[in-house]
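Every protein chain but one is kept in place in this view of the complex.
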Amino acid sequence: MENELQERYRQVRARSERLCEPLVTDDYQLQAIPEVSPAKWHLAHVSWFFETFLLRPGLPAYRLFNERFEYLFNSYYYQVGSMHPRSQRGLISRPTVEEVYAYRAHVDEAMQRLLSGEMDTATSARVVLGLNHEEQHQELLLMDLKYNFSINPLRPAYRENDVGAAQSIAARAVRWIPGAAGEQAVGHHGDGFAFDNEGPRHVQLLQPHELADRLVTNGEYREFIDDGGYTRSGHWLADGWGTIRDQGWQAPLYWEQRDGQWWQMTLAGMQPLADSEPVCHLSYYEADAYASWRGLRLPSEAELETRLAAEPVAGNFLEQGALHPRAATDAGQWYGDLWQWSRSSYEPYPGFVPPAGAIGEYNGKFMCNQRVLRGGACVTPRGHVRASYRNFFYPRDRWAFTGLRLARDA
Amino acid sequence: MENELQERYRQVRARSERLCEPLVTDDYQLQAIPEVSPAKWHLAHVSWFFETFLLRPGLPAYRLFNERFEYLFNSYYYQVGSMHPRSQRGLISRPTVEEVYAYRAHVDEAMQRLLSGEMDTATSARVVLGLNHEEQHQELLLMDLKYNFSINPLRPAYRENDVGAAQSIAARAVRWIPGAAGEQAVGHHGDGFAFDNEGPRHVQLLQPHELADRLVTNGEYREFIDDGGYTRSGHWLADGWGTIRDQGWQAPLYWEQRDGQWWQMTLAGMQPLADSEPVCHLSYYEADAYASWRGLRLPSEAELETRLAAEPVAGNFLEQGALHPRAATDAGQWYGDLWQWSRSSYEPYPGFVPPAGAIGEYNGKFMCNQRVLRGGACVTPRGHVRASYRNFFYPRDRWAFTGLRLARDA
Amino acid sequence: MENELQERYRQVRARSERLCEPLVTDDYQLQAIPEVSPAKWHLAHVSWFFETFLLRPGLPAYRLFNERFEYLFNSYYYQVGSMHPRSQRGLISRPTVEEVYAYRAHVDEAMQRLLSGEMDTATSARVVLGLNHEEQHQELLLMDLKYNFSINPLRPAYRENDVGAAQSIAARAVRWIPGAAGEQAVGHHGDGFAFDNEGPRHVQLLQPHELADRLVTNGEYREFIDDGGYTRSGHWLADGWGTIRDQGWQAPLYWEQRDGQWWQMTLAGMQPLADSEPVCHLSYYEADAYASWRGLRLPSEAELETRLAAEPVAGNFLEQGALHPRAATDAGQWYGDLWQWSRSSYEPYPGFVPPAGAIGEYNGKFMCNQRVLRGGACVTPRGHVRASYRNFFYPRDRWAFTGLRLARDA
Partner (left out) sequence: MENELQERYRQVRARSERLCEPLVTDDYQLQAIPEVSPAKWHLAHVSWFFETFLLRPGLPAYRLFNERFEYLFNSYYYQVGSMHPRSQRGLISRPTVEEVYAYRAHVDEAMQRLLSGEMDTATSARVVLGLNHEEQHQELLLMDLKYNFSINPLRPAYRENDVGAAQSIAARAVRWIPGAAGEQAVGHHGDGFAFDNEGPRHVQLLQPHELADRLVTNGEYREFIDDGGYTRSGHWLADGWGTIRDQGWQAPLYWEQRDGQWWQMTLAGMQPLADSEPVCHLSYYEADAYASWRGLRLPSEAELETRLAAEPVAGNFLEQGALHPRAATDAGQWYGDLWQWSRSSYEPYPGFVPPAGAIGEYNGKFMCNQRVLRGGACVTPRGHVRASYRNFFYPRDRWAFTGLRLARDA
């Protein structure tokens, strides 16, 4: 009989494949920019993780599916060896999609053997890490696919039937919620899984402040655009202004104006922009400029975390199936829908030391030049999110499901 | 009953699809550099040509398969309208391979209707042009595929079984054949099909000269490498020397040294380099530097044409199935195996005027910065080649099946 | 009789010109990379600052020296108007050096009129800001000149006679000094001048820690190099590893190996590397990797500030005239010699709001993607430095006089 970890393994792995059901073979190889990866690569890479960090060291009789996969499907674990250039992942037609599914089956079969036996704590912790890793790639798979489809002039839909499509309702007013101030403990605690970057738990001093109880909407963001937001430098960070000029940005990613009407590319293809839905696919620069233009600011990650910790992890996640952010309801909009840019640079917490070996490359080495986001999005598995969860992207990145919540000093 | 043009149409179209039989769906979309196109694009583009230049204007009841294909599968006919950026052809997963085959069937069905009816001379000439166009793309399809596969660290083979694989025989000695001198007529004449760039026929003055009766071999070219050919500037054109330094070239494209042994990527995967086979995948710069190092020169296109005109169009072509150049036999090696770089810039013949309209964009606008090649290659359909045929590439290009024949003043 | 502000104005302005005495006209225009500016531009830009923010608004009869200078010598004050592209500052031969000095004299004459009259507090505060601005550019002028000279194969010296040149003494051992822990106030306080980014003063929670009482030396850094520091990814941030691979870095900027001996470019030309001197011209990436390799870390800016606040502002500054960092003496090495990379991202302090108008662009808009440095350097005017002073550069920047101090958790 299946134990708990076996069951969880089976469920996570099955979801990756279920997310690919709408794809045809042609779609699996798309890589429109170096930052995104092909679906085929995601499916193989997460399997490589189990093979490299669990099966090779832990299952004596394990036979590698293909020894060249080490090179092809390593992502950035320099200590594991050399790897295929990231920008060329879309140029690998062999192994085929069919072979990648065979690779997954091969790894799954071996993992079932491993999981059905006795395991020490370190090994089972590593299995859990592998599953959380695969959940991260489930979100990346959808993000990347959206970008890849958006490049096609036909703007294909990942899924024609949008669940809970936009309705033209007015967004409800924001309520300002006082945040915790003074000495506040932040960072993961308790028994559940967390990534290494969520600790050590420590105390921070928070100034009195308030947080908006919902995300900024498309309608609100359009006011910024209509007020010349992208044409005047006043509210922009210097690097932000440089970026929008170099890139020619005039609106969030995926917005298109057709005959005076705004549309946006979604996983259900092109859709009219709904004013009451949260604005998404913003860079940090745009989020910061918008807040500045409103005379407000972005919250720090500690402000967000202490507030989130007071709320149940509930909202519009991958399981809800919408795959796009929804208008805030009367209840607060705290988790889900869109990752919320914090004003905090992604840095180690006091006392943070990455684990030894290649596994230590998971998070620590990225702690430079990026900003923290919190709360999860409509493409994030719900079980994957926590109050202490630290997501991170470069300030210029826009293809993640990013949005913004406003804050102000009290 | 099928008329002659119907039969030729059917045969050419069938060969394109037969050439794709070794491919799996994953392979059809590869585009490793902007210069190469995906197999899927080639299959669609040649059909678009028939649709645009024959079916739309000539078949009243013709229904477009998909009106967006106009944009996606136009190549460079600016006068036809805007087009999808060349560098992004590999990012089109939809239409799928299956849909592209359906597009081909749709066009074929309509073309059969057109071909079975009465046709004026201009229309049938345009059908013949469309078939020659598709033959060109058959060669491009193989060239491009070779490049695309070469990028994959697994170095997949298009076809495992190489026909007439390399044998380690010594190359036979070169014989020097006197060329025609004085006033010589060059350019296409007679009734058969020719591209517009092959005329008008006109007289050129040729100096006394001699041509080698076979192509330069791998073994001979290795002597150039071993003599420091890629490390000393003396024999290189300035742009050539700049190119090999910028690109880090140290040997022809597809050559790899493994444990002191030279190998080369072929359509049958990696193969040991055979000294007696013609050296291939050379840029013009390398061909010119090699000739200079030997104290010799490349032939002009008129020298090649007058010599070729004296020979039957016979040699190692696509129909022979080898898909790699073969060692010269005792009989001269004049046609086939590899396109031969001439020293001549690709320019209009005296009196050349391109046809009016978009069809006029076929050749004339490329008459700048390129060099002429002659004779056809092992991936060229035999019926496609003539003495007057002018192929052309940029001096830096190496992914075509290019080789070199030496010449000298007499 | 000269008042205090007049005197300070005269002294600061005179020092800028004195720093240029070793230059010949040819040197004034050098701009080897977009990040550095020509000496001519620095001299003009600091004058433009006085003209724009004091003379235009505050001296009714003021006549602009040349109205096009607005465009040429604006740096990044977008709200003031458009400006000449930064990367092309080295291409402005007119105005000539002579004309720029005439521009300075013109501004000085008008400023003397302004300064000799009644001034409100806001105006005199702005004069002080202008003087601090010019002091910043004095350091930039030397930094930039060093880079510009380093590009010349002749490696010219800014000044032949090095004051206090390196002696081959062994560096003394590091002493570890306990830092302040618990709630600590940071940020500027008191009456003296400070930039807006140094406030508001606020409380931070510091963990127990210790700081090295001197900077890391060349000799110590060479051990990192000799241990393969630049060839193994283990201790590098991901962006740092990417940078050293892309740029081919194998040592700090200005280090050159000649016949097995290390030399470095200095403002006195090429000099043998002295092991006991502080290692300089490091990027943040290198500083961080070095600390990680030692099993230690960089200090936070609050850790540095609380320690610096306990020390007198004394050390090797511009006035000492060495223009290179000196070996630590037995007394602690806290200020001067080299700017010390902190681990802290350059971000607004809680409650920070930039001033309104173009002056508000001075600091706030750069608070993204940069890291804070503390303590001043051998090319910094001593009066310009304070414990609360926040300098900032991008993690990849190496041409500033940057060094590193180690820290560790207690």
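First chain written, first letter: the chains are A, B and C, and each begins at residue 1.
By definition in this document, a contact is a pair of C-beta atoms (placed from the backbone, for glycine too) under 8 Å apart; a residue touches a chain by one contact, two chains touch by 3 or more.
All values derive from a computational prediction rather than experimental measurement.
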item: Chains still shown that are in contact with the chain withheld from the display; value: B, C
item: Contact residue for the chain not shown (choose from B:Pro57, B:Gly228 or B:Gly351); value: B:Gly351
item: Contacting the left-out chain in the complete assembly, out of B:Glu98, B:Glu160 or B:Asp239; value: B:Asp239
item: Missing-partner contacts on chain B, residue numbers; value: 76, 78-79, 183, 202-205, 207, 233-234, 236-241, 284-285, 288, 343-345, 347, 350-351, 365-369, 395, 409
item: Footprint left on chain C by the chain that the document does not show; value: 24-32, 40, 68, 71-72, 84, 88, 90-98, 148-149, 151-154, 156
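Basically, only the chains that are shown with their structure count from here on.
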item: Separation of chain C from chain B in steps, with touching chains one step apart; value: 2
item: Per-chain CA centroid nearest to the all-protein CA mean; value: A
item: Chain B-chain C separation of Cα centroids, rounded to whole Å; value: 59
item: Interchain centroid distance [CA atoms averaged], chain A/chain C, Å; value: 38
item: Chain centre separation (chain A, chain B; CA means) in Å; value: 46
item: Chain A: positions in contact with at least two other chains; value: none
